[in-house]
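Everything on this sheet refers to the single structure shown next.
Of the protein chains in this complex, one is absent; all others appear in place.
Our next item is chain A:
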Amino acid sequence: MANQGGSQHGIARTSRVRTEAQRQRDLERIASYRVLEDDLRARVKNPRTAYADRASAQHVFDLTTRLLRLNPEYYTVWNIRRRALLVLLPAGPKARRGDCCDRSSCSCLGETQPSHGCPKAGRSGTTADDAGDHTSEENDEEKKQDDEETEKQTRTMLQTELEFTIPLLIESPKCYWIWSYRLWILRQSISRLPVPVARGIWQAELALASKMLTKDRRNFHAWGYRRHVVAQLESDALGGGSMVEAEFQYTEDKIRADLSNFSAWHSRSKLIPRLLEERGADEKARREFFEAELDKIHNALNVGPEDQSLWYYHQYLMLNLTTLPPNNEHTITPTLPIEDRIAFLRNELAEIRDLLEDYDNVKLIYEALIDLTLDLCRLEGKRKPDEEEKENLREWLGKMKELDPMRMGRWRDFEEGLRREWGVEA
């Protein structure tokens, strides 16, 4: 096992030095793990018996608990746990009404399936139809109590499952299988619990995502996870409304805590179209919003011009100016007249040039100036740069070559492009 051939470059393979006592301990641990695994596999070989009744399902479930604590990466075992859990979970009131499971959560295995697709798992389904002797009021009372009991049981079991994943996540925070199981449990909450209860669980999940982002602001997996959780909270299934304003504020808070947060700026840009739509922003409001964003990014660039995430957002704002109708409804100011766009660009050029006064060796400023100049030319009827502009372009390109000599090939290429397309001789 120690010497599996050079799959890693330059790292010498050394065999681990173990004492005899350590080796024996390792062998014991491997043996007990194997026993667990063999037991589980033997049981699951026949799915019909493995999950046939609560007792066997529970046994399988407990085996998965022990195995997963030792090895959370064993994804087959997570699947086995899901199947066992589906047997152990009471059939929800939603289920009894017949609008229960989608395929993914159905534990129906084997060839014959009841016509409504859902086995009478957990409590044997006492429906109003069966209880012929009771009056309908007593039936309703009973059903209500049953429902409450079911809900309580389901909630407790799902909560326990979420808690089970926590210590595993702390040890292996990047293990996809744990996160996937967590999401599956969360989906179960939607299909099995009343909306307010499910909502509460998902809201706690949002708090968890926020906590992760506080620990590591730039973890883009965490941002993606957050977006997923927010999308669920907004969905009809959870009786949600739009959370766009709150999420926009969240990006604001994150940026205030750390300007250099690529993901926060990116999220912001993704939220803006929907935000403006929901606010019912008219032309005037949109223009004001755009100006406020410009102001904000200028303020940020003023203190951090070397920060790429800020320039990224600046480019996004510039795109808003250079993306002309038709097909520009998603921009901030789709109806802005062309003269105004040109005015904004000219103003940008002045603002960014002002930065050069105090920051004369930041490559990204020169790149932005070149882009702005060419954008201006494009907007003004695709004209060629005039003499002054050509002089500037040459100077700025020269600066970039000086500040970033490693990319000389790229700059030469760019220079060639400037000559061919824009008539700017070197």
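We take it that contacts are C-beta pairs under 8 Å (C-beta built on N, C-alpha and C of every residue); 3 or more make two chains touch, one makes a residue touch a chain; residues count from 1.
Heads up, the rule we're going with is that contacts and distances are computed from a predicted model.
Participant: Absent chain per UniProt: "Histidine-containing phosphotransfer protein", "LSM complex subunit LSm2", "Rab proteins geranylgeranyltransferase" or "Ribosomal RNA-processing protein 42"?
Facilitator: So, among "Histidine-containing phosphotransfer protein", "LSM complex subunit LSm2", "Rab proteins geranylgeranyltransferase" or "Ribosomal RNA-processing protein 42", the name matching the hidden chain's UniProt entry is "Rab proteins geranylgeranyltransferase".
Participant: Would you indicate which residue among A:R155, A:K254 or A:R341 is in contact with the undisplayed chain?
Facilitator: Only one of A:R155, A:K254 or A:R341 touches the chain omitted from view, namely A:K254.
Participant: Tell me which of A:N71, A:S180, A:N299 or A:T335 is the one touching the absent chain.
Facilitator: Checking the options A:N71, A:S180, A:N299 or A:T335, the one contacting the hidden chain is A:N299.
Participant: Please output the residues of chain A touching the missing chain, sorted low to high.
Facilitator: So the residues of chain A touching the unseen chain are 214, 253-254, 256-259, 299-300, 302-304, 358-359.
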